[in-house]
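What you see is the complex with one protein chain gone and the rest in place.
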Amino acid sequence: MLAAEAGAATSAGWFLENAWLFPAVPFVSFLLILFFGKKMPKKGAEVGIAALSIVFAAALAAGVQWIQHVNDAESAHSTEETHSTEETHAEEGATTEEGHSEEGATTEEESHDEGALAVGGGRSAVLGPVLAVPMAEEGEAHASVPPVVTEWISDWWTVGGIDFQVGTFVDGQAVMMLFVVGLISLLVHIYSTDYVHGDIRYTHFFAFLSLFTASMLLLVLANNLVMFITAWELVGVCSFSLIGHWWEEQNNSNAALKAFLTNRVGDMGLLIGMITLFFTAGGGRTFNIYDINVAAASGTVSQTALTVAALCLLAAVMSKSGQFFLHTWLPDAMAGPTPVSALIHAATMVVAGVYMIARLFPVFFEGMSIAGGSINAVALIGALTTMVGGSLAFVQRDIKKVLAYSTVSQLGYMVMALGVGAWTAAMFHLMTHAFFKACLFLGSGSVSHACNHSFDMKTDMGGLRKYMPKTHATFLVATLALAGFPLMSGFWSKDEILAGTGGFGLSEKANGNYQLMLVMGLITGGMTAAYMTRCYWLTFMGEWRGANSPNAHHGAHGHDDAHATAAAHGPAEHDTVAGGHVSGHDAHDAHDVHDAHGAHGGLPHESGPRITTPLIILAALAFVATFANIPGQFNFVPEGWRLRFEHYVEPKGEYFPTISHAEFSPIIAIISLIVAAVAAGAAVAYYRRAEAEDPMATELANGPTSKGGLPALGYKVLANKFYLDWLYTDVIVGFVKGPLARAANWFNQNVLDGIVNGTATVFKRTAGFTYTVLDQQVVDGVVRGSGIGASETGGLLRRMQNGRVQGYAALMFAAAAVLAGVFVLAV
Amino acid sequence: MKDFLNDWGLTTMVFLPLVGAVVMMLIPKAEEELHKVVALLTTLVVGVVGILLTANFDWDRSKDLQFVVDKGWIDVIHSRYTVGVDGIAMPLILLTLLVVPLIIVYSWNHFPEPHNPKAFLILMLVLDTGMLGSFVAQDLILFFVFFEVVLLPMYFMIGVWGGEDRQYASIKFFLYTLFGSAFMIVAFLALFFVTGAETFNMVELARLVGENDVARNTQILIFGGMFMGFGIKVPMFPFHTWLPDAHTQAPTQGSVILAAVLLKLGTYGFVRIALPILPEGAQWWAPIIGGLACIGIIYGALGCLAQTDMKRLIAFSSVAHMGYVMLGIATLTDFGINAAIFGMVAHGLITGMLFFIAGSIKERFHTLEIKRLGGLLKQAPYMGWMLGFTSMASLGLPGLAGFWGEFPAILSAYNPAEGLNVGLFRFYMFVAALGTVLAAAYLLWLYQRTAFGTPNEEFAHEHVHDAHVTEWIAWLPMLVLIVVLGFLPVLIFGMTSDAVQVVAQALGR
Partner (left out) sequence: MWLNQFLVLGAVLFCIGVYGVLARRNGVMVLMSIELILNAVNINLVAFGAFHQTPAGQVFALFVIAVAAAEVGVGLALVLLIYRNRSSIDLESVDLLKG
């Protein structure tokens, strides 16, 4: 591939060209931990942390080099721009496209160039004006920045004279993900050394964290779809084995199986989608993402094919990124250890689907006609997911499940953003969400650490702000970010998405007018604020309820002993330990921490530094990320500080469609702010009132759940003095928290889960029928029948063999007579 | 050296096991250790010959037959002793060379009842000759002879060393396969006569069929005969019912060799004989084969879900996996046929491995009933890990060998050879993709019930020995190969690609 050579020729930077390092380092760490981990002083954790430190440092270096790479490309562009403009004037009919392809020649194959030129006539008409506008305005943007494509193995596999390569594809999007994955994985490693300390499979845990990180980085860097699906499934396997980390209990292994199988359904879509792309956009010759993107963006590929491919890929996104209606596995996946939930099921793996849409954006852009502005499947699925996830989060008692549904909801935001063409907003939200959601999950682990190792907010938590100041502060910051509190990163990323919908013409330069998406996004924003307030309140406000909890003593004794013993004996002797200690644990939370130092039975306590430090770093990032993408209209900020994320992360070149960037819209920002504030305020009011009645209460004793129904008393309320109180508690929170959420939960548990279970039952029944009737009786019957037939015939003939010589002689004479008769007649 | 290999290499490789068997016949039955050593040494020497051949194989000409020997044999019917190797046969030969010694090592300390290592190992060596011979034969009659040579040792292996229902299973296996062979030999003879009764050489026949313009209908009929012969061996739905019985009753070693090599004789027959010689027949039969393959994929998976016996479940999974191989062949494309050959090797390693583990579980727990097992990871963690790893490979996880048999096969169904119904094959593609979901379901279901959880009450206090040394030696190479082939599929594709291209071009693509 010339792209590779070109990348090397321009010398983009060592880390960008040698990106194989990123997955290779954690993979080596995986092997080391797997084979030698148990003999190491820290049981393998040190290898994992060392590997991740290298990865993170390399990711930072890659980030710096990428920024340099973009700047180089731009300065090269601006020197050439004058030349290009002259040429444009000289050749009259030719547009900037001409100049573009000339530069493009450095980035891709000759043949492609010809292709691009061949369609250039048609395409430049579209591209020309669109390109011209931002160029005129911003001056420096829209230099084509070639991605750094390298090849590690030139013939990974080969069929019919076509070689398929292994290689890396590094651009801003990938570098951003390298940073996010590297950082969060490193923090989770550090956190885990304390959190799963003394666990029965401590070494195994770190081995799989390393393998997961390697696979995720491979996914990020994959330069072709076969590598992509490889990494995609590998992260699924890591997720499977980490959800089922405590596989002794059926619940956990069930959750692991559910996760893997649901994902497998989506993988079917990925498989078919990528095959379709291979034969259409890839021309039956290549799986390379770059080539497929160029072909899809150029408009030479049939729209139908792209639509089919996009729909198939969307199925994969729905399963991997927990989109409505394949999201049910994600909350169940919380059965895994909390660091796993933070790393895999919040920050990284579940965004793989979002990452894929972003990576193959031209396919979705053309296939779904995103530029058209009418509702498309991607946006619709995303929008539905935000609402489903958000509403379900209200009725959860388990703090991790609240966060899980919240993750579903936020992933919906990202998908919706991509569906409306707000690419940068989606990626920005992906990053900010990774920070604050990882912080929330790790915080919930820290809380559970203190509260009888339980995750139940109603029985074991409450009032923790007094006992755990650091955890409280970081959790609060992350909650504010998630809820969309101004100046927090979550506010800006969410606002960009809402502006990107361009609904009702409230924001300039959006790709279309997605009114429904805007409305749904706003509603979810409100829900998010409310359920996070609820979550925060139940955990940190009020009085500590854990002393009277049924879990209070459980956590302190039984299982700690069991695992401590098991760990002391070493895994080689599991079988001897197994018999005696299996009865002690009945819920995943009982396992979660096995640290004997805790003051169990006493009051909650703050966690150790290895747990709080990652929390503080993540909380800080949840705030700092704000400055990554300051809106372009904020003229009080220097030019070089605005829209940095968009500038460096968003691809520029032929492999990316020309999308329009929505501008910051004060109106939308204010509306979303109001919605969030009102929702949060309502939640606060609700719990204030509950607390006033009973300091230990977790909900209003005579609140909406006890009354039920939907009071439609708008007028009366206006006249009422407690208008605000009443509205917040009974109508908004009540409806959302009561019937709506319960209906959603019911739908989730009965209809959706029912379909899943029903399908399984039907298959099992069909399988039983097919096997017992069709296979054993019909198909096998034919086989056995032929055997029996032969044997019966033999039985008949056997009677003639009576052993009497005279009988034989009679037969012989009879036969001779018959033959003689035949002879006489015939002759 | 080179000359020796050219003239005698293949013959030595094929008949050395037979020599070993003869030597063993002369050794008294009581000398068990000596028998084992002789058998192992024989297969290892055969392996060395195979490695020398591989080293001297000219990879740039992998599409041509190499080490060809062509000597008179049965002049009356123009049948000659013609052997040779090309890129298509190479992977399967190497698979055979690997698997047989591993099985002998595995057997070292646990021969199934009624023991008798002498007879068992002699049969194994005869099998070795039959299998290797089938892969190198370039003459239809020679191929047929080797093909049939394989039957008898396997029959005895199941019938003598098998489980409770061994009589039924062995007879079913023998008769069913023989039934197919009858059609096959008739097809071979018909081919001989329609091309002018000149030769049984496969290459020559392919040329003659083209030159003589053998009528399409004749081709279809002859292909049908071969289809019966090879299809039963594969086995394809609806001819698969012998397989679960044979697998369930066979001793572990028999199951492994059956899964690893014997089934491949059928698919190899399609690629080597049926497709190149009868392109027009193949065109007509392709949609039918593809359809049956897809039914097999789904049907095998459903069958697995209904099983209560671990070995039977794995046997049914073979039906599903061979469905992918046949689907690949049915597309008549480069991608499909390459996938099929890769799938054969991968299935051989993976399913062979699954049967190994199942055999070892049976040896320890004396049952394979899934609901009585559980907690294998606790009682024998290494075996539990290996079972998990192999299950993952079997469900077609990318990065492990199983994926490369399935993925290009599904890929090829998107765009089958010219003249085939594209819509139909895309439907097949969808069905095959659905099969991957079901595969994950039954394999993980199996894994959850056998390896996760806690051991069943009845076994909870038993001491279960984790993998023995002999088991490690037998299993490690297979496990390593599953990973290596998964990471570097070019190791197989590189061998087959050129040779397959020739076949695919002959099919008009």
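Annotations
Letters are used for the chains, namely A and B, taken in the order the chains are written, and counting of residues starts over at 1 for each.
The definition used in the following text is that a contact is a pair of C-beta atoms (placed from the backbone, for glycine too) under 8 Å apart; a residue touches a chain by one contact, two chains touch by 3 or more.
Quantities reported herein were computed from a predicted structural model and do not represent experimental measurements.
In the entire assembly, the chain absent from the figure touches the shown chains A. For the chain missing from the display, the contacting residue among A:I667, A:A692 or A:A809 is A:A809, taking the whole complex into account.
Interface residues of chain A with the unshown chain, by the touch rule above, are 798, 801-806, 809-810, 813.
Note that only the chains that are shown with their structure count from here on.
Interface residues of chain A facing chain B in the complex, by the touch rule stated above, are 153, 155-161, 226, 229-230, 232-234, 237, 244, 247-250, 253-254, 257, 260-261, 264-265, 267-268, 271-272, 275-276, 278-279, 284, 571-572, 574-576, 578-579, 582, 763-764, 766-768, 770-772, 775, 779-780, 783, 787. Those residues of chain B that touch chain A in the complex are listed here as 172, 175-176, 238, 241-242, 299, 302-307, 333-335, 338, 375, 377-381, 392, 397-399, 403-404, 407-408, 410-411, 414-415, 429-430, 433-434, 436-438, 440-441, 444-445, 448, 451-455, 460-461, 463-464, 488-490, 493-494, 497, 500-501, 504.
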